[in-house]
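A single protein chain has been omitted; all remaining protein chains appear in their positions.
Chain nomenclature is as follows: A and B, assigned in order of appearance, with residue numbering initiated at 1 for each chain independently.
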Amino acid sequence: MHGLTSRTDSIIVQSGARTGVENVSVVGSTAAIGTVEFEPGLKRDLPDMLDRLIPPSQSYGHEQAWHDGNGHSHLKATLIGPSVTLSVSEGEMAVGTWQQLFLIELDIKPRVRELIVTVQSEKTDRDPI
Amino acid sequence: MHGLTSRTDSIIVQSGARTGVENVSVVGSTAAIGTVEFEPGLKRDLPDMLDRLIPPSQSYGHEQAWHDGNGHSHLKATLIGPSVTLSVSEGEMAVGTWQQLFLIELDIKPRVRELIVTVQSEKTDRDPI
Partner (left out) sequence: MHGLTSRTDSIIVQSGARTGVENVSVVGSTAAIGTVEFEPGLKRDLPDMLDRLIPPSQSYGHEQAWHDGNGHSHLKATLIGPSVTLSVSEGEMAVGTWQQLFLIELDIKPRVRELIVTVQSEKTDRDPI
């Protein structure tokens, strides 16, 4: 798991947006984007929870075709989802003090990931309606 | 669980948007946003389902650091997600007759929650492409 908030907040700063929304998407079927309180316990708990719900040891139809052993990776990624859209407020993503946007790698071998961050800014200085 | 659609629809009306998208986000790591048919049965079924998938009784790494007993709250919130983006059509959120946007409180003690609603409107009167 990788915390993304400091990187995405610097992109918001570069964009000059004060108020709006930000979409963060990962390209690919075996990684996912979400938010969590980013501390060591939950960084273990979240993959553990996914393993419990979608056991790697189970047999999946995906493997009958591909024999690559990552059927569970695909299902976990679909469950968590490939993107998050959150509000931007006062020039940063509107999250809780300890809450972070994260990328979770769910594949069974290391992968290089492409993230796309889109900031959409209101034109006025007003708060979000 | 709190139904949000009447409140978010009044925000759309105030914004004057006829067609576009609306993002609803909750700030914090132990609440989540989703949609559901908002009737008494499902309002019990959804928390029950989350308790079954992520039992409060289980031991989580989060609690070894914080001892606050809400590790399950964090994991449930990540699973459902902190925001939903839906289409706005004819001046209201495009949902089914009984479908509602909801906020689910997943923490173990009462919390005051900040919701941020962003309406993005098309400039023309055309339907969504």
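To be clear about the criterion, a contact is a pair of C-beta atoms (placed from the backbone, for glycine too) under 8 Å apart; a residue touches a chain by one contact, two chains touch by 3 or more.
Note that the structure is a prediction, hence the values are computed from the model and not measured.
**Student:** Which residue, A:D9, A:E39, A:E63 or A:E92, contacts the hidden chain when the whole complex is considered?
**Tutor:** A:E63
**Student:** Looking at the whole complex, which of A:G3, A:G28 or A:P56 touches the chain that is not displayed?
**Tutor:** If we include the chain that is not displayed, A:G28 is the one touching it.
**Student:** Out of B:M49, B:A65 or B:I108, which residue would touch the omitted chain in the full complex?
**Tutor:** Here the residue in touch with the unshown chain is B:M49.
**Student:** What does the interface between subunit B and the hidden chain look like in terms of residue numbers?
**Tutor:** Subunit B touches the missing chain through residues 20-21, 34-37, 39-46, 48-49, 53, 79-81, 84-87, 89, 94-96, 98-99, 120, 128-129.
**Student:** By the contact definition given up top, give the residues of subunit A that touch the hidden chain.
**Tutor:** So the residues of subunit A touching the missing chain come out as 11, 14-15, 23, 25, 27-29, 53-54, 60-66, 71, 74-75, 77-79, 81-83, 85, 114, 116-120.
The criterion applied here is as follows: only the chains that are shown with their structure count from here on.
**Student:** Could you tell me the distance, in whole angstrom, between the mean C-alpha positions of subunit A and subunit B?
**Tutor:** 17
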